[in-house]
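Worksheet for the structure shown next.
Note that one protein chain of the assembly has been removed; the remaining protein chains are unaltered in position.
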Amino acid sequence: MYKETKSSKAVKWFLIGVSVLFVVLMLLLPLITVITEAFKQGFAVYEKAVTDNYTVKAFWLTLEATALAVVINTVFGLSAAWSLTKFHFRGKKILTTLIDLPVTVSPIIAGLIFLLTFGRQSPIFPLLQDWDVKIVFAVPGIVLATIFVTFPFISRELIPVLEARGNDEEEAAALMGAKGFTIFRKITFPHIKWAFLYGVVLCAARAMGEFGAVSVISGHLRGKTNTLPLHVEILFNEFQYVPAFAVASILVLLAIFILIARSLIEYNGKKKNKVEP
Amino acid sequence: MKRTNRSVIPGFGLTTGITLAILSIVVLIPLASLVVFTAHMSLDEIVATITRDRVLSSFRVSFVTAFVASLINAVMGVVLAWVLVKYSFPLKRLIDGMIELPFALPTAVAGIALTTLTADTGLVGGFFAKFGVKIAFTQAGITVALVFIGIPFVVRAVQPVLEKLDPAYEEAAGVLGASRSRIFWKIVFPEIVPAALTGFGLAFGRCLGEYGSVVFIAGNKPFETEIVPLIIMSELQEYDYASATTIALVMLVASFVTLFLVNLIQTRNTRILKGGA
Partner (left out) sequence: MYVELKNINKHFGNFKASDNVSFGIEKGKLIGLLGPSGSGKTTILRMIAGLETPDNGDIIIDGKVINNVPASKRGIGFVFQSYALFRYMTVFENIAFGLRVLKKSDSEIKDRVAELVKLIGLDGLENRYPSQLSGGQRQRVAFARALAPNPQLLLLDEPFAAIDAKVRQELRHWLKEMIAKLGVTSIFVTHDQDEAIEVADEIIIMNKGRIDQIGKPLDVYSTPKTAFVASFFGQPSIFKDYSKFRRFDAVEGAEQTIVRPEFVKVTKKTEVQKFKNSAEEGVVTDVAFRGSGIELSVLVNGVTLTARRGFDEPSVSVGEKVDVFIYRIFVTAGDNAYLLENKSLREPVVVI
């Protein structure tokens, strides 16, 4: 960079000022609000809200849905990435587009389509009833909706990394007779480790916070189909502001944890890339 | 699906099979049910549903607020990206990490926090109330929530472009005697525009469908602060699945068109990124 002039310095600090103001007002202040509101009536009230039976149940349901979404999307993401980057076949472009589709669908619509597929007006509803399977207004529906909204999160982190690398190493290993799983574990996975973790973190973040889609499909049965975000909504709408923010603070904590994990993964991934030729 | 050329790398059948199976169950069949459901209805019914005044006005509110919010984000996103790439200042890393907050923080939490902040009794809302400006429960409030949701899209789209921008390029122009502002407008700006447009499109698409952060701050007054996802939700609560589905379908088409346009810009963009630098 060449020399800074006086006016360019003024521009610099003006832009930094605007940016900092924006970040503080738009991002930091809401975060602080959650914490201050949560502790408005002291720690005892906070503790009571957080350890409330419904809150604990909602917490475990959120964790369950998140874990399942991560697992399914991991299986899907690894399979899709392998299939799409290691082989040429017809329909590959369409497949790629279809995988990305869910993120463009409004969460409300994401919930709605599962309502239509498995709900009372669905052609397969009688069948589900015969088998005694409840999907809508039950945990499976919540899990399905959560998987849907986070669908491409892992595969889209993996595919560019694999694509950029080419298939030489895998071909070399296959030529020597290595089996598919060995190739994946020993050759491919070390390359995508950080991208994969990154995808998992993004997936988990979105999954635990998903609100719209889950809201449509859950039926809001307290203690049964209530996730943490839904529980926050119910408390807030009942004007129980302090408990609402107390529960929200759990989610804030998880969000901060995720942001830190994300930074660490990104940092490690970058460092690793430098070692490579 | 058939491979056009046999590959030595194993696992084609397995991974493609898993990919297609999960894709079908989670995405294709549910999305298809939306189309199947609307196919039962006559065109007149569909037109009658979406031309109801309340529905039309919700589309207007949705598009206007999403557009304004994305415009604000396009400008602020470029400023933030510029500041984060070109300058160094204290706490820069922290601010860079904070940008990701809207991805990590559950939308419902953001929603209640922003509502509390911008209500007349809140920190920010109270300040504006002195001048007779209301934020929460108005379209301004919706816009605020959407700015929160959309900001990372623009920043993360512009940042890599600025990082790739060869400093030698700017320096060369500097040596040739071009003034700073001239360099910016003639050389840097044209490079940023496509990236900013991409970010704008992504943010716009996300904002159109956003529910969680908006539902609290909107106040949901019909004809004023009712956005499309909200009207779908209220139709569902009245068990009017036909209306909900019809509106959803129109909405879906709108977001696909947005995505398509974004993809067009992005393709052009990557070509420039790969070819240029």
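In order of appearance the chains are A and B, and numbering begins at 1 in each one.
As a working rule, a residue touches a chain if its C-beta (ideal position, glycine included) is under 8 Å from a C-beta of that chain, and two chains touch if they have at least 3 such contacts.
None of these values were measured; they are calculated from a predicted model.
Within the set A:V23, A:A80, A:A178 or A:L259, the residue that contacts the chain not displayed is A:A178. Considering the whole complex, the residue from A:P160, A:P190 or A:G223 that touches the absent chain is A:P190. Where chain A meets the missing chain, the touching residues are 166, 168-169, 171-178, 182, 186-187, 190-191, 275-277. In the full complex, chain B contacts the hidden chain through residues 5-6, 8.
Here is the rule we use: only the chains that are shown with their structure count from here on.
Annotation: 16 Å between the Cα-based centres of chain A and chain B. The touching residues of chain B, when paired with chain A in their complex, are 1-5, 7-12, 14-16, 18-20, 22-23, 26-31, 33-34, 37, 76, 79-80, 82-84, 87, 89, 95, 97-110, 112-114, 116-117, 122-124, 144, 147-148, 151, 167, 170-171, 174-175, 180, 205, 208-212, 215-216, 228-229, 232-233, 236, 241, 244-245, 248, 251-252, 255-256, 258-259. Chain A meets chain B in the complex at residues 1-2, 5, 7-8, 12, 15-16, 18-20, 22-23, 25-31, 33-34, 37, 72, 75-76, 78-80, 82-84, 86-91, 95, 98-99, 101-102, 104-109, 112-117, 121-122, 144, 147-148, 151, 167, 170-171, 174-175, 179-180, 183-184, 202, 205-206, 208-212, 215-216, 228-230, 232-233, 236, 241, 244-245, 248, 251-252, 255-256, 258-259, 262-263.
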